[in-house]
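Only one protein chain is missing; all other protein chains are in place.
Up next is chain A:
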Amino acid sequence: MELILSLGIGVLVASGVWLTLRPRTFQVIVGLALLSYGVNLFIFAMGRLVTGAAPIMPKGGFVNPEAYADPVPQALVLTAIVISFATTALFLVVIMASRGLTGTDHVDGKERSP
């Protein structure tokens, strides 16, 4: 499981970085989305990988923390997903505005002269 997860994060981040460095706005936004997936998985993995363990402990008394998943990264990743979703949506609007104003989808607003 560790190998699959780390490979997954690696591939997502690598493709995200490559796409973000491309000159078209659509590539940039897909790259940013992939990057944020990679980052979200990374945050999730920071709570250690366990299978079949609940993140919420029963109230009162001593409980064995080994039997439960760490709830904090799960809370963090929820917040991060919401925020990255919202900012990506905003970025999409700006990209559309830029396309409308400049007539090109190049990130600099003009095609590179040959």
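Just so it is clear, a contact is a pair of C-beta atoms (placed from the backbone, for glycine too) under 8 Å apart; a residue touches a chain by one contact, two chains touch by 3 or more; residues count from 1.
Here is the rule we use: contacts and distances are computed from a predicted model.
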Absent chain [UniProt protein name; select from "Monovalent cation/H+ antiporter subunit D", "Spore gernimation protein KC", "Urea ABC transporter ATP-binding protein UrtD" or "Putative domain 1"]: "Monovalent cation/H+ antiporter subunit D"
Positions on chain A contacted by the hidden chain, ascending: 20, 25, 28, 32, 35-36, 39-40, 42-43, 45-48, 72-73, 76, 79-80, 83-84, 86-88, 90-91, 94-95, 97-98, 101-102, 107-109
